[in-house]
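Got a structure for you, written out below as structure tokens; questions coming shortly.
Of the protein chains in this complex, one is absent; all others appear in place.
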Amino acid sequence: MTDISKPIASGRMLLSDEMIQVFYRLLAAFLICAALTILTNSFFSLGNILNVLRQASLLFFIASGLTLVVLTGGLDLSIGANVAISACVAGTVIHQTGSPTLGVLTGIGVGGAVGMLNGVMVTALRIPSFIATYGMLWVLHGITYWYMGGETMHGFPAGFRQIGSGYFLGLPIPVYLLLVFLAIGTIFAQRTTWGQEIYAIGANPVAARLSGIPVARRLLLVYTVSGAMAGLASIIFLARLNSAEADIGESLTLPAIAAVLIGGTSLFGGLGTVFGTFVGALILTLVLNGMNLLSVNASWQPLVTGVIVILAVWLDMKTRRRAA
Amino acid sequence: MTQLAQSKAAVSIVQAAPPLFELRGISKEFPGVKALDDVSFSVWPGEVHMLLGENGAGKSSLMKVLCGAYRADSGSFHYNGEKVEITSPADAQKLGIAVIFQEFSLVPYLDIAQNIFLGREPAGRVPGTIDRKKILADARHVLDSIGFDIDPTIRIEKLGVAQQQMVEIAKAISQNARILVMDEPTAALSDRETELLFALIARLKADGVAIIYISHRMAEVFSLGDRITVLRDGRRIDEVQPGAVSSDDLVRMMVGRSVDMSYPRTFAQTPGKVMLEVKGLSSSSGIAGIDLVVRQGEIVGLCGLVGSGRTEVVRAIFGADKATAGQILFDGQEKSGGPDEAARLGLALIPESRKAEGLALIRSVGDNLIVSALRKIFPRGFFDQGKSRQVAYDLIRQLRIVTPSDKQAVGLLSGGNQQKVVIGKWLAAGAKLFIFDEPTRGIDVGAKAEIFALIDRLVADGAAALMISSEQAEICHVCDRAYVMCDGRIAGELARHELSEENIVKLGMHHA
Amino acid sequence: MREQAMVLNTNPLQRIPGVAVMLVLLCVVFSLMTPGFLTVPNISNVLVQSTILLMLALPMTLIIMTEGLDLSMGAVLTLTSLIVAIVALATGSLLLGLLAAMAVGILFGTVNGWLVAVVGIPPFVATLGTLGMAQGLSLIVSDGQSVVGMPAAVRGVYSGTLGGVPLPIVLALGSYLVFHGLLYHTRFGTYIFALGGNREALKFAGISARRLLILVYALGGAMVGLAGLLMTARMNSGHPTAGLGLEFDAIAAVAVGGTSFERGNGWLLGTLLGVVTVGVLRNGLNLLALPSSIQVASVGLLVIAALFVDGLRSRS
Partner (left out) sequence: FADGETIAVFTKNQTNPYFQTVRVGSDVAAKAMKAKTLHYIPTKPDSIPEQLSQIEDVVVKKPSAIVFIPVDYKAMVPGVEKINDAKIPVVNVTDRSAGGKFVAFVGADDYSLGLETGRYLLKTLGGKGNFVIIEGVKGSLTNIDRVRGFNDALKENPGAKLLASQPGNYQRLQALQVMENLMQSNTQIDGVLAANDAMAIGAIEALDGANRKAQVIGVNGTKEAIDAIKAGKLLASGDYNGFMQGCLGMMIAIRSLRNEPVITEIVLKPTVIGKENYQPYDVPLESRTCPSWDEAAKLGTK
């Protein structure tokens, strides 16, 4: 047993677990990059790297909000459906008013409102988040299908589309957005009292409540933020694809969850980082990019992704020292 | 020194036969902590061997090694003089070792009978099935044998803490163990159940069962123990006879210095202004018409039997349970919100169950210490790691929390140190009214004295405290006044001069 | 004096589970609104349609009770269904097809269990990974094509009857009874409660939680193999996307049935009711021919409503 007058032990303790985790993940991403550089002659080019970053950014926007939800020990299965409905409503607003600003606000607003509804179900109605958001997923799909009536919406103003496909100083605009939100997310989670409270809630909601944290309000905030991020992602999708359709985000929910998990956030809450999620999104994108560059048969893609998810989390377990 | 000579003689008689079970040179290291350091320990049939030590001294760890839950890094086991291996709980069971754990090992959604015989279910006719009739009959038999009258088909989730502890005991007894380990078995029991347990221990002793008993209660140590082993910092300090030492001696061995256990208090001559006033409070959990007052500078006790609703009262005051009627005035202001409002106003609740309600076990000691104080320390909402660690260091030092680092996950601390962390977080938050629900449950004597000294300091500095304790002696020692509860109502109030165990019991009894 | 446990709900109405309320409500509404609903062929219809889901939901209940989850079930069902089709096509033997499918199902289940219990990967992640693997393998073994030309016996499994009762119902009912016996009357079942409720307790009782967990997931795999046979029989062919997403339906049915996602509190009969409720809802809406978008939303609303009712109950 150690002397209590010196609470700090070895220097290793100073490097936080989270940082070590993220380091391992960056290493994994780097290894994939190295492998692809050797295996293909087109991977290692500025164009392709920007390309990967831009694709990763789409996944990251959805996954970053989700990270907060997962940190509280919850899950949001409705994000994909939320992206779809936000995109469709925002698309209509842009078409009707011609104002991209209004459209952006609408998209984020709709997304945030959906997220808040999720939050209400989880906090006020006390429905487990997995079920509440699964229910929400279908309700949103239903509304979107009805609203779109099987049609798609396309052709948005060129200025608006810059958000998704434009460049600034040689870098795609989504990449700037990615950096901004990465910074905001990291600061929010690590450098604000709200962030600390969110970790505390995830680790033990009962104790958090009895410690004076307004748990319901923080959860509401987290679900709303997650929804708003889905709304933001829907705007980027809209601008990138130049069209809105009812199934726009459908295929994104599981990859987003996978990105969060590969990024080292624990499904039981209380452990993880937003930066880890970014690296998770990057790894997933790299794998898909690599398979395209290598012209891997499409049948193998889900299999490879599955293996990667398991390997990444296994690596996480191996390198995590902290235990309950 | 005749006393000592006598006891030495007694020891040599016992040691004529080989011990029933012996541990030699056990060491066990966890990352950053040497929990056990070359500890040897033995028990003879028919004796109660007390295991004493501060929180975190390694008592539970030693018992977990003994029952195969942990594997020792080095050392050996000897049964009836022969060397044996214990690498899993199953090995220990085969040797006839049963354990009553400090943390319950019961399954909430199985009934009492299924829990008692978990892993040892009587086989039914079809392979794999369970003979339901037999398991119920056997369970009734075991429960009867310990004098616990309850229907064995009730699910554990429906039981209170004391009842769960009794089931835990029944489970250990049912194994017909030769060696029975009890890790703080009375911490959750009321007097009635404690008496039942002691009678049971006497019977087992007569049957030649060897009992290893861990407790922080000095009275038990002397009344039950045949021999005492003291651990400190993972090392075996000494083995002594209860007749040969005083409790001060034991405390000195445990803590390494002397501790004043009379809990001296600077009783406030004139209590200050009213800090908390509760009028006619009822809540959905079954309490009704609670009236109580806590003044500045006071420590007010809340006592009663287990299940009398004390926890429910403080939960309702803190806002953890919704009040259905009545009024709570704090500092003259009406309080109606949840725990967050309570914390903001300056109330603090140190809950009954630290693991479930007090701590985020996977988070670090530092994170847990700071969690209630976030708003106070960082009013602008921006969190600063350096500042937060500084606050945490100060608390760790002030409360003498044994931890390798402020980054250690709090779940890895010993029980007593975890309790200190729960108290510490409210110190950091600068609370004005501290509500303690069994603050010393599972806490060693040294820490207990420290905690009482701390509470005394807090109230002397203008705070106030409301304290629940099942140890009536504690209430009598420490409190200015006490309310006694019975069946969800306040049965009466006792002033300082009326405070005695007798009076508390009298008021707390059920009246027809 | 005999000690009592706390008796929480004195109002008997509050003790009726949400799922039962939902089911009765739906049945009443649909019988009033469509004449076709309360007829023998239609009821049989609903039940037959629910069988595959029930066969997934039963083991899913046990898995959820161990604080686990199996997201790979839908994808593995797709794979086992393809295996039934491919083997039956190649050998002409239904039995061989079933055996091969169960073997593959058990293999996947065991891998899931191994990843969860031995490697220690959270179930959500482990089975998300195997989901991808099973989906990939389905595409690879079938080359993305449907497998057709089943021997006649295959079809009979879905359309045949035993003593007038459709064979799928017989199979599903049999499965339910087996699971019920397993969960409530055997050691294995007792230990499942302990796996979720207090794993330490098992350890101290000298029982290997690892073996048990692997067994639970493997049992799930076996059921998925059996369900694969029904699936193939139903389509009279194998198809590389047929079962995708069914795991979520199964999880929803389990949740609607009142099994809690923490601490091993499971209710098998609730799962049965949950599956039937989902089936009745879909069937009734089809009979009413409501717009499809309403149908899409309805299952979501059902799940939310059932859990809300359960939440109301547990709060009082």
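Per-chain residue numbering starts at 1, and chain names A, B and C are given in the order in which the chains are listed.
The definition used in the following text is that a contact is a pair of C-beta atoms (placed from the backbone, for glycine too) under 8 Å apart; a residue touches a chain by one contact, two chains touch by 3 or more.
Not measured: the values here are computed from a predicted model.
*Asks:* Please identify which of the visible chains the hidden chain touches across the whole complex.
*Replies:* The omitted chain makes contact with A, C across the full complex.
*Asks:* Considering the whole complex, which of C:Gly36, C:Pro151 or C:Gly206 touches the chain not shown?
*Replies:* C:Gly36
*Asks:* Given the contact definition stated above, which residue among C:Val19, C:Ala75, C:Leu139 or C:Ile304 touches the chain not shown here?
*Replies:* Once the missing chain is taken into account, the touching residue is C:Leu139.
*Asks:* For the chain that's not shown, point to the residue among A:Ser99, A:Ser243 or A:Thr319 touching it.
*Replies:* Only one of A:Ser99, A:Ser243 or A:Thr319 touches the chain omitted from view, namely A:Ser243.
*Asks:* Tell me where the left-out chain touches subunit A, residue by residue.
*Replies:* Touching the chain left out of view, subunit A contributes residues 40-43, 45, 47-48, 51, 54-55, 138, 141, 145, 148-152, 154-155, 164-165, 172, 237, 240-243, 245-248, 250-251, 288-289, 292-293, 295, 298-299.
*Asks:* Could you list which residues of subunit C touch the chain missing from the display?
*Replies:* 34, 36, 39, 41-42, 45, 48-49, 52, 139, 142-146, 148, 155, 158-159, 231, 234-237, 239-243, 245-246, 282-283, 286-287, 289, 291-293, 295-296, 299
Note that in this section only the chains that are shown with their structure count from here on.
*Asks:* Sort the chain contact graph into one of these: line, ring, star, complete or other.
*Replies:* complete
*Asks:* Just how far, in Å, is the C-alpha centre of subunit B from the one of subunit A?
*Replies:* About 43 Å, centre to centre.
*Asks:* Averaged over CA atoms, how far is the centre of subunit A from the centre of subunit C? Could you give it in whole Å?
*Replies:* Roughly 30 Å separates the two chain centres.
*Asks:* For subunit A, which residues count as touching subunit B in their complex?
*Replies:* The touching residues are 1-2, 4-5, 7-10, 13, 16, 190-197, 199-200, 203-204, 206-215, 217, 270-271, 321-324.
*Asks:* Where on subunit A does subunit C make contact in their complex?
*Replies:* Interface residues on subunit A, with respect to subunit C: 121, 125-128, 130-132, 134-143, 145-146, 254, 257-258, 261, 266-268, 298-307, 309-310, 313-314, 317.
*Asks:* In their complex, what parts of subunit B are in touch with subunit C?
*Replies:* Residues of subunit B touching subunit C: 67, 69, 88-90, 93, 99, 101, 103-110, 114-115, 118-121, 124, 128-130, 132, 148-151, 154-155, 157-160, 163, 284.
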